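One protein chain is absent from this view; the other protein chains keep their places.
Chain naming follows the written order as A and B, and within any one chain the residues start at number 1.
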Amino acid sequence: MTPRRICDRAFLAACLAGQFFSMTLLLGILAIVVAKGIGVIDWTFLTSPPAGGGRSGGIGPAILGTLLLVVTTGILAAPLALGLALVRTEYFQPGRVRSFFELVLYTINGVPSILFGLFGYEVIVNRMGLGKSWLAGGLVLAVMILPTIAVSIHEQIEALPPSYRDQARALGLNRAKVIWSVVLPQTLPGILTGTLLGLGRASGETAPIMMTAAVFTGVHVPTGIRDNPVLALPYHLFVLAQDSHDPASISNAWGTALVLLGMAFLLTLASLPFRVGWRREEEAR
Amino acid sequence: MGTSRSPDETRAGYGPFGLSRDPRLRHLSTTAIAAWLLSLVACGFIVALLGFFLVESEPFLRSRGVELIGSPYWSYRHDRLGGLSMILGTLIVSMIGISIAGPIGILGGIGLSELTRPALRPWLKIMVELLAGVPSVVYGLLGILVLSEFVDFTGLGSRDSLLTAGLLLGIMVIPTVFTLTDDACHAVAQSYRDVARALGLTRTESILFGVLPSCRRGIAAALLLALGRALGETIAVFLVVGRSDNQWPGTGEWLEIIGRSGQTLTSKLGSTEVFIAYSDPQHWGAVVSLGLILLLTTALLTALGKVLMGTGGKM
Partner (left out) sequence: MTGPVESVAFRIQGLKISYGGATVLHGLDLDIPRNQVTVILGPSGSGKTTLLRTLNRLDEDRQGFKRHGCVLFDGEDLFDPDQDVNRLRERIGLVFQKPIMFPASIESNVLFGVRHLGTSPRSEWPEIVHRMLSRVALFDEVKDRLGDSALHLSQGQQQRLSIARALAIDPEVLLLDEPTASLDPRSAGIIGDLIQGLTPEKTVILVTHRVSQAEGLGQFLALVERGRLVESGPASQVLDNPADPVTRRFLSPGGGGA
């Protein structure tokens, strides 16, 4: 075998190895979490509140808390992102302002989530007087996933053939009607993809809610807005993980991890059909 | 016979800032008002976020900024607020991470793009997406219970150390590099590959010389974005880095401190010290300044990565 062929084989093998390693990683993570966590999960675990500093009891309120945060975040983030995307494409021409918008969005997306937490702690929790609250967490998470949704919507709007708009205009539809009749229906998949993807990320984030919304004990269901923190799966897991010497905590940690992983995966997977379906339609055109 | 009431010259289209100059927009529709309002709220939050870090850190930076980036000694009880150890810790951890994720992610991404059957592709892409969606706290748990044991067992370092954090970070960031490299390579026209092969190049050569030159930017962007992510990762690092302040290498100790427990900017910001700091303006200013350093660095990396990537592209 010539050196050339050896190099060829070696490189290809390396690439396949890289692929294989990455895939194994995913499967490995899944396998471990499932194996260690599945034994812990039962109806009681999923519904009862934690007890004994998390060593016993379950994660019921944490699941509720995370669901509350996810829903709040979605309700807050989606309209804001939609507004941003619409203004950007309907009221500005392609050019510097649009590119600037995009750059800013990508940059915000890269901001470490802990900084959102810090910001939320000072501005929302203290300055705005909301105290540690599920709403504060929702607000902070919403700003965090804003770029994800806005970019997804924008991609869909860009994919819209300009002739559609032209035709609607020629029929006498004004700008607003063009948005409602042509732009929005076509971009609905983008809104869903972006939101579900963003919520998948938001559901698993600990840092933003650590300082703004989450506690470890003492709350089951919030009764109001101000000073109404919640339990949340990521934070719950975070605290349990730090108690790594105690087997009871650890076993509960695995259970929590499995539930959390499941939720994040579900949301991510849910976003896929819209994305993939859109792509296929593009290819068909 | 009607007379013209329109201006002699009409310029429609777009005016300053690219804002639509459409006179019809004087009669603002509810849709327009709603969209603009929402945008302003969103922008308001973004501006507030960025402004917060600038405003809250400014007093401290003006008086003691030099200490923050010059001194490795951080001990708030003794009014020592030097962040250099943490900056070093962040750098070490991220470098280790990128050295792992870079090669594996790039090679794997090339593999997915060039060597995978088209039928398999969507499935593998989904798998990578899922991997990217694993919450960092789960990585943290795995880090504590699996990875740190491994590091300890092999004697590479102590269980909770900069090394462990770096390795964990590397694993976490692989999907980012992987998927962006794949995107970059897959976008290259098939004709490039065909020509190279037709000229008699091996598969490797056609990839290296036919495909990669076109995706250099995309791969560079992938690495920058991954680095940004690594720098900003808090929770997983917090759980396995050890959180020892003031780990500054003496002479000849550079390699050793990697194996020892340390502190990064993010692990400090994620600790309860932040709550303590809130009551003391100097301390709080220092903490926010650490955040500002993080913000500027990640913003720069992300912006650079985005510019390299061009329009479109995944987040």
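Just so it is clear, a contact is a pair of C-beta atoms (placed from the backbone, for glycine too) under 8 Å apart; a residue touches a chain by one contact, two chains touch by 3 or more.
From a predicted model like this one, the values you see are computed outputs, not experimental measurements.
*Asks:* Based on the whole complex, identify which of A:Thr47, A:Ser99 or A:Gln167 touches the chain you can't see.
*Replies:* A:Gln167
*Asks:* To test your reading of the contact rule: which positions on chain A touch the chain that is missing from view?
*Replies:* That gives, for chain A, the contact residues 93, 161, 163-164, 166-174, 177, 180-182, 186.
Basically, only the chains that are shown with their structure count from here on.
*Asks:* Roughly how many whole angstrom separate the Cα centroids of chain A and chain B?
*Replies:* 16
*Asks:* Could you list, by residue number, the parts of chain B that touch chain A in their complex?
*Replies:* Chain B residues touching chain A: 13-14, 17-20, 22, 24-25, 29-32, 34-39, 41-43, 45-46, 48-49, 52-53, 56, 103-112, 114-116, 122, 124, 126-131, 133-138, 140-142, 144-146, 171, 174-175, 178, 202-205, 207-208, 225, 228-229, 231-235, 239, 266, 269-270, 274-275, 278, 287-288, 291, 294-295, 298-299, 301-303, 305-307, 311-312, 315.
*Asks:* So in the complex, the part of chain A that touches chain B is made up of which residues?
*Replies:* Residues 4-5, 7-8, 11-12, 14-23, 25-26, 29, 32-33, 79-84, 86-88, 90-93, 95-99, 102-104, 106-116, 118-119, 121-123, 126, 139, 143, 146-148, 151, 155, 174-176, 179-180, 200-201, 203-207, 210-211, 234, 237-238, 241-242, 244, 250, 253-254, 257, 260-261, 264-265, 267-269, 272, 276.
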